[in-house]
Every structure is written in structure tokens, then in C-alpha cells.
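Partial view: only certain chains, each at its native spot in the assembly.
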Amino acid sequence: MDLKTLYREVILDHYKQPRNTAELRNPNREAKCRNPSCGDKISVQLSIEDGRVTDVAMLGNGCAISQASASMMTEAVKGRSIEDVEAVMAEFSEMIVKGSPDFDRARLGDLVIMEGVARLHARVRCAMCGWSALEAALHDPGAEINLDNEDGMPASSRG
Amino acid sequence: MMNSDSPAGAGISSGFDVAAIRQDFPALQRTVNEFPLVYFDNTAATLKPRQVIDCITRVYSDFPANVHRGIHMLSEEATNAYEETREKLARFINAASSDEIIYTLNTTDSINHVCGSWGEANIGPGDEIIVTDMEHHANFVPWQQLCKRKGARLQVVGVLGSGQLNREEFDRKLSERTKLVAVAHVSNVSGVVNPIPELARQAHAVGAMFVADCAQSVPHMPIDVQTLGADFIAFSAYKMLAPFGVGILWGRRALLDAMPPYRTGGNMIAEVSREDTRFNVTPHKFEAGTPSIADVIATGAAIDYLEALGMDAIYNHEKKISRYLHERLAALPGLRIIGDYFEGKPAIASFHLDYAHPHDIAQFLNEEGVAVRSGLHCAEPLHNALGLNSSTRASLYLYNTNEEIDRLVAAIETVAEIFA
């Protein structure tokens, strides 16, 4: 898929109309992720009940890839069990960060259309921003994660 | 001894022959997605002419030896060429003596030398250091952190809507408490050229030291440290056609002589005993360990290249393409350039588009073969001051042309099509 097609068919829809952007009233988990290369920030809020993500919101702004990826993320995790969410996170990271072809396509579902981002190495950070916030919300609630400058992996430095 | 071929563009009858100059740069032969490369990321690093590349090859093929006056032939050749670059650099910026030229790793390292040596020794509680909002992090964070360590106060001078330094605020913040003023000669984001001679005169009048970050001026315009007025200047060789791995710190001899060394170890010493060490003289006391020998020698080849073209001619060419760049960009709907255009502005334009994010812009520009930077350009305080998250920067150099600017404009129009 060439870049224009990737943007036109996948990214722009979510960029222009990102899903789940209404602030939650009573989130019980929340975290932020910041991309130091552009200063963009995404916050993720979760409502978790009985081991299940009953509601999710992503707030903040950024480039089309980070917004689209975070928006798709909210759709992918809403209503899922935490176990499922963890598994999806792992597969998404395998696809985007490792750029490995060996991820579980079935588990990723619609997210597979983001595969083309893996070859845009400098944009891996963008694609991971919302996901890193999600991961922090689950494992280190309240954290403000910085994406590492070089390899797009979430870094543990806190404010 | 290490004199290189003249640049093709320096022919007698040709004036400034960009087409010929371009032949010297192998990277300009590259294509991206079948488009010829348009390289507009020169603020981050310039391309290298074959004269510089060949010089590196020659050093590593013929005399890849360590310096410091080893007696064997290869070391002698390396030492001579290494010290010859110091002479060339001194002449290039009109330093009083080549002893005032110190080789470091990069501009950041040069500024850390002044901060870690002069700053550590001279800054105390209650003192103030002035920087500006338009500094690169290299000329901001070291002073900020020094102030934190020393209980001193960082005074940050803002910028006006035009992108220019707020002189009134500068005058107000400068006081008897000011011990050091650190200002970029040319902003790497807005291209603003600060009036260093005047600012330095004001700083000296209150007894403050003046550091000019010349990373974006020395490569682009003639610089004479005798008239610039700063006490220290810092710049990077790789931003002026030379290899990575060499920064330069110039300082007034008397100041350098009085400063303690920054790093310690081999070659910067005169005598070492179990109990104590006597240090070598300026500049050697600042050059601990084995330097980037081949990169330094090839920096000499880069200076030969620039001097053959002439810094006046280079600056004139840049002014011309800068005017065209700004005209063309200003005409694009939804595009705003950081800072007002002014006559003589270096060919740097950082901009934002109403309808697209800098990272997406850079991505699509790359798709069309146009290389630009997007992000904060290591100048977060400036972006904060302007209320911007980030920007897209096109920065040009001596080999760039109006035709390439047309390519940039066409590529931005493609972005508009996709995002609009």
C-alpha cells in the first residue's frame, strides 16, 4: 500500500473523526504519553469493571498517524477483557515496533490495516503514542510516559 | 599539504556556478521514489563534497596514525595535517591565533566546555545568566542546569511576534548581577540573525561574559571574531560540508589560559605524578585523549572548499534563494512561516500548515523526494513561546536552487490535496 492510499483509506478517516474522544466521567485508570520529537501528548482514560474495559477515551492531539492509531486502539479495546487487551497490545507492538510479519492477524482484526506504518520507521513513535498511554494506564496508572527518541519504544521516565 | 581539488563551481569565469557545484556532491545524485533528491535539511547537517570524502579516504589509506608528534612518518603526517586545520580555522574566523581554536565533539560539547570550565569556576549563588527563548537546547539546557547547581538564576529573554529578540526585555533583564549572556547568532528555527556585536557590548558594559552559538552562522556567512564581540563562539564542522565528529570552540586566549581544563586525561597534561598534575597549555589542555583526527583534517578540506567559493558569494547565493523560498511559501494558503522575512535572512523557513501536522507533512514531502525536518528542532522553548507544538523546517545551503524550491512548493500542494 503506498503512502497516499494508506492515508486516504486508513488514517484520514480516524484522524478527521477520531473515535472515543469524550472525556470519561469517572475513569479509574489514566495515563499520558508524550512524543518528544514533536511535543504531542495523548492521554488515555479507562473505566475498568470486573476485569473488563467498559469504557475508554483518548484525549489530546497530534499527527494523523498518532491520532488514527489511538482512535483505532480505543475501538479495539472497548468492551474487551484485560487479558484480551494485553494480547492485542503485544501483537500490535510486534507488528509496528518489531516490524515482524509473525503477528497474530486474527487477534488484531481491523488493526492489521496499520501494518504499512511499520516501514515508516520514524513514525513508529507516532503510532505507539496512544498504545503506550494505554499500557501505562494499565500497569503504571498516573504515569506520564516519554517515547524514546530512537526506537519508538515507551520509556519509563516519569515527570 | 592536504590541499584538495578546487570546487568545480569556483571556475574563474563562472561566478557562482551552482550546477557545477552540485556535481561535487555525490548525495545529490540520489533519487527518492524515483524523484531526484531535494535536500532541504541543511540546518541539521549538510551534504559532503567529494573533496572532503576523498580527504578522509586519503587519511585512512595513507596515514591513519595517532597525532601528538609521534616520531614515525605516519604520525608526523597526521600531526601536521591535524594542526594545519587549526591554522585554517583560525584564518577562517579571523582568530588572533590558532591557539584559540579548540577541537571538541560538536557545538553542544563546545558550549559544555565553557559551562563546565568557566561556568563552574565563576558562577555562584545570586548570579544571573541570560539566554533567549530562541536558543537551541545546546545553548539553553547547560546554562539552566548550571544555574540549578549553583543557586544562580536563569533569565530568559523572549521573542517578539516578528521572531526577533525582544530587545527591550533584554535591556531590562541585563544587570550587574548578570555574569554571562548566551545567545544564538542565527536561530536554527526562525533564521533570525541576532545583533551579537551590540548585545556583547551591552553585556561587557555590565561585566558579563558573552557566548555566541554560531552553529548556524559560521557555515553561512563571513564571520570575524575580532568584530563579532563575543568572548566564546561554538560551531560544528558537519554543518559546513565537513565530517561529523568535530565541534569548534573559539575563545579569547587570555580567558582560555585562565580556565581550568574541562576533561582530563592524556595529552592535555604537562606532567603527572601520583600526587598532582600540571596541565598543558591552551589549546591542548582542553583536548584530552585522542581527537577525531581524520574528521579534523577533512574539516580543513571543507574550509578549502568554502574559501574557494568565497563566504561572501555563498551568503549572496543563500540570500537569493532565501528570498525566493519565502516568496513562494508565503503565497501558499494556510501556510505560516515562523518569524517575518527580512533582507539577508538565511535560507531557513520553519512553517506550519493549518490542515496538517509537521510529521505528516515531512512524510509526504519525503514521498516526493523532498527532505525536510519536522518537530521541535531542539528548540522547545521557542515553540512553547509561539504556542506551537512543532513545525516543519526547510533549510537550504550553497548547492540548493530555485527549481528545488519549486519542487518543495509542489509537494506541499500535494499535502494540501490529501488533507483538504
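A and B label the chains in the order they appear, each numbered from 1.
Keep in mind that, in the parts below, a residue touches a chain if its C-beta (ideal position, glycine included) is under 8 Å from a C-beta of that chain, and two chains touch if they have at least 3 such contacts.
Since we're looking at a predicted model, the values are computed, not measured.
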Across the whole complex, what number of copies goes with each label? A x2, B x2
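Keep in mind that, in the parts below, only the chains that are shown with their structure count from here on.
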Can you check the complex and tell me which residues of chain B touch chain A? 356-360, 363-364, 367, 374-376, 380, 383, 389-390, 418-419
Touching chain B in the complex, chain A uses residues 3-4, 7-8, 12, 36-40, 61-65, 120, 122-123, 126
